[in-house]
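Omission of a single protein chain aside, the complex is shown with its protein chains in their original locations.
Up next is subunit A:
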């Protein structure tokens, strides 16, 4: 029996060698692939022990990492006015993942991005812990804070988006009500879970970024698109006459549609386009929209970025704005005053204002101005990108004149030290629109002849004015405060 015993001993050695060869393959040859597999939760956990990069705005640190003495080494902190910046920064949570820029710029912030490879290598050899890159946003902290204070001091639900027309830089992105991302980034799991439970079940949806993730009926602000389509296609000029009647029957139906408060459009039988735009007369725009036609209206809307692919310049995902289906003239009439199925993000409304301000050239909006390596050397700088001419400079100029006239006709208008071009909107919504407080809109840019800032404000459900709310009375004052803050500073 001894010969087979010796052979069995050899077989056992072969078995152990096979195990070792396989283990070597797994732990040495294939190890890198497996380590970098995104499903490997150890990678994520390693990130917590690495110093994550900063997110900042004009020298203000919005998100940073501070060293702790617990086993995760670093705590993510949102030191300055966290609720005001939450829609931009998002949160960074061990349990619930990431949102906002924390998610969009994660490879850079965590230091995993390939552009940081060389530095990681140096860090490895010099024995320094790898660090993440910094993200510098385009936000103007003054405007951001004013916008947030204005919205929250009155308890408004809504959003404010401001853009630099010549570049597309997003200067303000506020969504209210908001939340404190510090509550979700802590290392205390129970506290984090409690905060998550509270925030995610809150009916006011504090974690919803209304500026980009939510669409609303644009109401009368959409009249700028109808006007732009009419002017660009030669359908009508500013002096062409339209009905001034207080109400109009939608083509092919018995449904009537009326002007705000049922008033006539001025004191004549007809009103010019200029007058209709200034007074925001619904009946005239139903007529104008039908005259323009669905195809041209849709084309013009697309030129302003409505219903086209989410521009990649904003790293945070943007909900798609849409004109909706326009099957007949009745639908076209309703759509022409920004109702029915037209729905837009506040960002897109701000883009419309910025495009008109920029002489009709639509710039791609963006939120990240620069990225910096941990040693503060520049990694990348965003170059403004033009995504097309929505209207000619002449049409843009005419639209500006119309919007200046509209501002003069809006409550509180004309008191600023600079000229504002604006359009208000009071959008009905809900299943019983007559008795549901309307959304109050205001889009504007200033100074009208040398625009520095374009802005869109929405206050959901009439803010504090309920059914009596209008864009001019509720949303406009907020936008003017933000414009004041932005223009005074620069």
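Following the convention adopted for this analysis, contacts are C-beta pairs under 8 Å (C-beta built on N, C-alpha and C of every residue); 3 or more make two chains touch, one makes a residue touch a chain; residues count from 1.
The criterion applied here is as follows: contacts and distances are computed from a predicted model.
Student: Suppose you had to identify the omitted chain by its UniProt name; would it be "Electron transfer flavoprotein subunit alpha", "(2Fe-2S)-binding protein", "Cell elongation-specific peptidoglycan biosynthesis regulator RodA" or "Acyl-CoA dehydrogenase"?
Tutor: The chain we cannot see is recorded in UniProt as "Cell elongation-specific peptidoglycan biosynthesis regulator RodA".
Student: Tell me which of A:4, A:234 or A:327 is the one touching the absent chain.
Tutor: If we include the chain that is not displayed, A:4 is the one touching it.
Student: Among A:20, A:295 or A:488, single out the residue that touches the unshown chain.
Tutor: A:20
Student: Looking at the whole complex, which of A:155, A:189, A:237 or A:393 touches the chain that is not displayed?
Tutor: A:189
Student: Which positions on subunit A touch the chain that was left off?
Tutor: Residue positions of subunit A that touch the missing chain: 1-6, 8-9, 12-13, 15-16, 18-20, 22-24, 26-28, 30-35, 37, 39-42, 45, 71, 188-190, 193.
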